[in-house]
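The complex appears here minus one protein chain, its other protein chains still in place.
The chains carry the letters A and B, assigned in the order they are written, with residues numbered from 1 in each.
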Amino acid sequence: MPIPDTAQPVHAFKPKPYNGVSFWKAAWKSITRKKSRIIGFAIIILFTLMAIFGPYLYSSHLPINTNAIYAPISWKYPLGTDFEGTSNLALIITGARYVLLAAALGALFTVIFGTVMGLIAGYFVGWSDSIIMRITDFFLTIPSFPLLVVLSTVWNFGHPLAMGFILGITSWGGMARAVRSQTLSLRERGFVEAARGLGLSPFYILFREILPNVSSYIGMNLLTSITGCIYAEVGLFFLGVVPFHVNNWGVMLNMAVFSAGAMSSPDALPYLLSPLLALLLLTLGIVLFLDAVDEMFNPRLKEDV
Amino acid sequence: MRSFLIRLVWRIFSGILMVLAVASLTFFLIRLMPGDPVSAQYNQLIMQGMTPVQAENQVKVMYGFIPDEPVGEQFINYIWGLLHFDFGQSISYEGIGVSHIILTAAPWTLILVFTGLIASFLIGVLAGVISAIKRSSPSGTVLTVSGSLLHGVPQFVMGLLLAYLFTALWPILPFGAPYDSSIDPGFNWPFISSLMSHAVLPVVTYALSSYGGWLLTMKSSVITVLGDDFILASEIRGLKSSTIVGYIAHNAILPLFTLFTLSIGFMFGGSVFIENIFDYPGLGNLLLKSIDTRDYPLMSGAFLLITIAVIVANIITDFLYTFVDPRIRR
């Protein structure tokens, strides 16, 4: 297909700072700039590895030991044991997969729903925009956690995929709104107008011209979405409104508080504190690392340190 | 002024539409998959030591028959009832209207949420200003990091930690009731102090888990304002530093109002956790209890009231904002 001359500036206008090796190099630079960022990065890597390989470190069902119920912290049980004498460390490590997988899926769904809705609303403007924005407002206004609790009575979303989906459904609003406003400003930019002038399909323009330009924003929000999803799902399991049959941190919290009496007896305290510790550590990692991500995608910050 | 009124009417109208949408959502959700409250009740009575025949008779009395109207008719009746603030009858609280139950629970949630909101706002704004001004000193950094860390900690983790510290490890604060029932309620010191001591932990949980958001926004907004020309000008004019701080604060605080919307939703949502952990008798706790007993009318009532509270609070902040920031009114 011959490309008319006028098409040249279209590509010239397309900024490419985030693609290719240079981006990763810049990213690595922002991470290593501060010690705290390296620590954050390391923590995140640690948890990711835990989620991927954790379950292979132990046999498919963890051994119980009725002689070591709520055993204190020791070399054998670095984080103590639970009500049936299973090592809390093993529970944390094997439980990480469900927690992180569901959260990653949740973030993915959030991004997909949010981006598609935001792009369509921002690009087509008009009635599709107002409809989508009303829906977005609706989801932004309804307090999402109570909504999740209500949904749990109707649908058993214990499976990580279902959990991710439901988390995505309830939390795409903010993303959609931000993507829309970016799209709104982008659609007035020269390269998009030029592409429209060329008669390129809206689909092409949206996903090939606009999407790459909002991707930086999406990438930044992915991480915050993941943390949001982790808290929501662990919270649901903690409250026990979702049926469960696998180890995960929320289940541990639920059992520690409501069955083990960890709040009123120091013996079971390690059982409560292990998942809390895991959550706090992960939070710390993400908070420290967010700083670096901020800088990666927001070049203005680079000078202002 | 006229445009202001139009805006007000429009906001209220869309708020009502939203409430109706949520109401239809819960209505159809529940009809999608009805549990069987009757047999649940029956088994509960047997658990209490009744013979099956006794239990069966009692259940029959309690529910009579369950109306077999078409769904459409039920829906119209439901919405019509809602317009009269009639949320139907609770299943687990026999013979009591849902609206009565949720209205007795609502004040407790409102007390916690608004005290928590104000506390977190004040702490966050103050800390934000300090950390922006002292951003190059270690104290400023510590403040910022504490803010973003606590902001990251989920509410239920914060609640559990505080509950453990202050009711078990160092039991100085009570929990489990909104106030000591042997005290006469009214405007007297023993009652108010009892009320306050029971509310301290949940309020502090709200405040600690959300002041970080205010702090971070305030900090960045103060930094932006600091770079503005008029601050520079007043520094050059040699105005007192406290006056300058005042200028800064006033101009920097405006962007925070948009954060209120998010914050209110977040706090009402968090009531589910916080009231559960501290066993405070508000709407969040009620929502969970209704789910435990599969009391669907109560569940949708509690959820709807939480949503209404959020929507109303949003409309109010929206209008406060127009008053505080004259630029919007234009």
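Going forward, a contact is a pair of C-beta atoms (placed from the backbone, for glycine too) under 8 Å apart; a residue touches a chain by one contact, two chains touch by 3 or more.
Criterion: contacts and distances are computed from a predicted model.
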Checklist outcome for this item: Among "Tetrathionate reductase subunit C", "ABC transporter substrate-binding protein", "Hydrogenase-4 component E" or "Glycine--tRNA ligase beta subunit", the omitted chain is listed in UniProt as "ABC transporter substrate-binding protein"
Item to check | Absent-chain contact - pick from B:Met18, B:Leu82 or B:Ile101 | outcome: B:Ile101
Item to check | Selected from A:Pro78, A:Gly190 or A:Pro243 as touching the chain missing from the view | outcome: A:Pro243
Checklist entry - Which residue among B:Met196, B:Ala233 or B:Ile316 touches the omitted chain? => result B:Met196
Checklist outcome for this item: Note that chain B touches the absent chain at residues 35-37, 39-40, 43-44, 46-49, 51-54, 56-58, 60-62, 64, 92-96, 100-101, 104-105, 108, 115, 118-119, 122-123, 125-126, 167-168, 171-185, 190, 193-194, 196-200, 203-204, 243, 246-247, 249-250, 253, 279, 281, 289, 291-294, 324
Next on the checklist: Touching residues of chain A against the unshown chain: what are they?
Outcome noted: 61, 63-64, 66, 69-70, 83-85, 152-153, 240-246, 251, 254-255, 257-261, 263-268
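Keep this in mind: only the chains that are shown with their structure count from here on.
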Item to check | Complex contacts: residues of chain B adjacent to chain A | outcome: 14, 18, 21-22, 26, 29-30, 32-33, 35, 145, 148-149, 151-154, 156-157, 160-161, 163-164, 167-168, 261, 265-266, 268-270, 272-273, 276, 284, 287-288, 291, 294, 296, 299-300, 303, 306-307, 310-311, 314
Next on the checklist: Going by the contact rule set out above, which residues of chain A touch chain B in the complex?
Outcome noted: 134, 137-138, 140-147, 149-155, 227, 231, 234-235, 238-239, 241, 253, 257, 262-264, 269, 272, 276, 279-280, 283-284, 286-287, 290
